[in-house]
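For this depiction, one protein chain was excluded, whereas all remaining protein chains were kept in their positions.
Going by the order they are written in, the chains are A, B and C; count residues from 1 in each one.
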Amino acid sequence: MNLTSKDYVEYIKMISKRYEGCGDYITSLDAATGDGDHWTNINSGFLKLVEIADELEALSISDMMKKIGMTLMSAVGGSSGVLYGSAYLAAAKAAKESETITIDVLKDIYQAMLDAIMQRGNVQPNQKTMIDAIYPAVQALKISIADGFDEKEILVKMKDAALEGAQATKQMEAFRGRACYQADKGVGHLDPGAVTMSYQIETFVQYILTK
Amino acid sequence: MNLTSKDYVEYIKMISKRYEGCGDYITSLDAATGDGDHWTNINSGFLKLVEIADELEALSISDMMKKIGMTLMSAVGGSSGVLYGSAYLAAAKAAKESETITIDVLKDIYQAMLDAIMQRGNVQPNQKTMIDAIYPAVQALKISIADGFDEKEILVKMKDAALEGAQATKQMEAFRGRACYQADKGVGHLDPGAVTMSYQIETFVQYILTK
Amino acid sequence: MKKIMNQPENIIDEMLKGIAKANKDVIYCEGKGVIARREKSDKVGIISGGGSGHEPAHAGYVGKGMLDAAVCGNVFSSPDPERILEGIRQADSGKGVLMIIKNYSGDYMNFTMALDIAELEDRKANYVIVKDDVAVEDSTFSTGRRGIAGTVFVHKIAGAKAQAGASLTEVKETAEKAVQYIRSMGVALSSCIIPAVGKPGFVLNENEMEIGMGIHGEPGVGKSELKTSTEIAEILVSRILEDFEKSTSMEEAEVALMINGLGATPLMELYVLNNDVQEYLENKKIKVYKTFVGNYMTALEMSGCSVTLLKLDDELKECLDAPCNAPNFKV
Partner (left out) sequence: MKKIMNQPENIIDEMLKGIAKANKDVIYCEGKGVIARREKSDKVGIISGGGSGHEPAHAGYVGKGMLDAAVCGNVFSSPDPERILEGIRQADSGKGVLMIIKNYSGDYMNFTMALDIAELEDRKANYVIVKDDVAVEDSTFSTGRRGIAGTVFVHKIAGAKAQAGASLTEVKETAEKAVQYIRSMGVALSSCIIPAVGKPGFVLNENEMEIGMGIHGEPGVGKSELKTSTEIAEILVSRILEDFEKSTSMEEAEVALMINGLGATPLMELYVLNNDVQEYLENKKIKVYKTFVGNYMTALEMSGCSVTLLKLDDELKECLDAPCNAPNFKV
């Protein structure tokens, strides 16, 4: 793989479409354990990105990531705005020298995103947050690169890990965010942020594989 | 007729009993055109009088009337408290020289009560208030005394006039009190104060006739 | 009917105790329903009162520069003359007492009865009657207009005038002028339940509002579908201005504005309405000198609001701006 800014923006459009279609479901997840606005937050953020698609396309990978980060941070608000914002700003730093996104650049970008979210959110894996989708994905990505799988296999493993990770949040207790004020710490409910994060990764992989 | 303070207190007990029995009805009348507290007001006032019955019995007619007025004024509150209070204070003045209540004393007392209420309330007959029960009763009392009817007939005419007067409020428009804020000025509903006033007069007559 | 309370019949007494415990500048005259300033001062006394259920009216307006005493009846029920007399006594320093009465016949009768008794005690007292609700036609024949949130402005004006050392006649005169210059009107989004009645005075559907209702759960002049804040601003303010114009020109007028919550309406909504009302007034070239947004005159847990305009001249401005120490109207 070897993605340009234009490719990445196509992916952004694809994930935004996907979000548009799953409003009731994601809202119901956040209404069950949080305040119900996660879908509105994330959907409005990506719509905003689609609006500025032309501008984004014209930027270098790093500048595009930075612009995405700043845009999400101010358009989304709440917890996920600042977390996605921090993640993309960190990705911009990681991609400083990259002209395109290769599989190795992707690894650096996702690792940077993961670290930024964990640091900003002060969370560990298994605490019922979006980390529980991206953390296993990054692990799968790193291991399968090291193990020498081919790109398609690597991407599928990464995607599967993200989806499984999101599903696993159902049994977890929340330590951060609104769900931790629930008497049952949200046990029995999926974490909305983990689900939308897993969609990000799944759609990204689908985009590359069907390109 | 020739009533002592003790007799009058017996009548007070009788009317208080009667009020106790008609809470829902009177409350519903005031709820329809006012604020629904008329029965609570008037019932608590007369219960208070029953509580101090021994004290009242021992007083002269005039002092008893004054005490009743002061008690009702402070125990009842709202519109009817001050109106009944003013009425009984005026009655006390009218009965200053009377050792008992004869039919002529009764005429003076009722006339004084009527005047006091009209003055304090700044109302005329036909304005959908308690006046519409006591005003026709006083008219009937005066006319039938002048026409030389016997006492029983006088009392029955007075009572009938009070009851009819109360019924007549159903068609009247309110000019005073809460009912005048209703879009229909209360037309179609009985005035609660007129109904309880008619009970006062009816019970008084019943008390004398069955004594 | 869900309430934080103990025995319903003690609610007013316990509330007044709670008020006195919250504010060391006042005393509660137990059994008399009176909250009075602890410090007595050598000036015309100002009292107000009426039924309870309108908190912070009236006890929240007792303080230096506003009321000397508030007389509190049961929920929406006028206090009796004895209580009012106690209020007069508490407020009287020998210079006389002005009573500020909202125009309800129950209040009028009880306050004037108290005045009659006070005169027997050789006290000087007088009164003004506030009738600011333009939803109801004014009338010299029937009781006419209700007194609603505008009453709070009259408290402030009369309190400042008295504090400045004016005589009873002068205080009354200024208060009367304020009464002439005040207009209000409200809408309700839900009714309130008087404990004694147990059911709401009117019922509204999910998309209805009641226009021009009073502050005791009594219905208003009509229902309508729920309007936007911009529309509500126009309905209320245009009616108020129309009514002003019958007796005084509002061209280039300066006003004090009160956006009053009826009890259960979030401040957020009152500020949204304020935004619309001020825009409407700006278009009409009416200048807002001072704005008050909050729950000033409530009706238990009713939701909705009222808008009040007080047309100002130099004297009224001075009175409005004078320092005031009442807990719910600090200047």
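Quick note on the criterion: a contact is a pair of C-beta atoms (placed from the backbone, for glycine too) under 8 Å apart; a residue touches a chain by one contact, two chains touch by 3 or more.
What you see is a predicted model, and the numbers here were worked out from it, not measured in a lab.
Engineer: List the displayed chains that the omitted chain touches in the full complex.
Structural biologist: Those shown chains that the absent chain touches are A, C.
Engineer: From the listed residues A:D35, A:E55, A:E99 or A:D147, report the one that touches the chain absent from this view.
Structural biologist: A:D35
Engineer: Considering the whole complex rather than only what is displayed, give the residues of chain C touching the chain that is not shown.
Structural biologist: Chain C touches the chain not shown through residues 2-6, 11, 14-19, 21-23, 52-53, 55-56, 60, 189-190, 206-207, 209, 226, 228-230, 232, 259, 263-276, 278, 288, 291-293, 295, 298, 300-301, 303-305, 330.
Engineer: Which residues does chain A use to touch the chain missing from this display?
Structural biologist: 27, 31, 35-37, 40-41, 73-79, 81-83, 85-86, 120-122, 127, 174-178, 180-183
Criterion: only the chains that are shown with their structure count from here on.
Engineer: Work through the pairs of chains, note which ones touch, and then classify the graph as line, ring, star, complete or other.
Structural biologist: other
Engineer: Where is the C-beta contact count highest, in terms of which two chains?
Structural biologist: Answer by contact count: the chains B-C.
Engineer: With centres defined as the mean C-alpha position, give me the chain B-chain C separation in Å.
Structural biologist: Result: the chain centres lie 33 Å from each other.
Engineer: Taking each chain's centre as the mean position of its Cα atoms, how many Å separate chain A from chain C?
Structural biologist: About 56 Å separates the centre of chain A from that of chain C.
Engineer: Distance between chain A and chain B based on Cα centroids, please, to the nearest Å.
Structural biologist: Once rounded, the distance between the two centres reads 80 Å.
Engineer: Taking each residue of chain B in turn, which ones touch at least two of the other chains?
Structural biologist: Where chain B is concerned, no single residue meets two or more other chains.
Engineer: Can you list the chain C residues in contact with two or more other chains?
Structural biologist: In chain C, no residue touches at least two other chains, as defined above.
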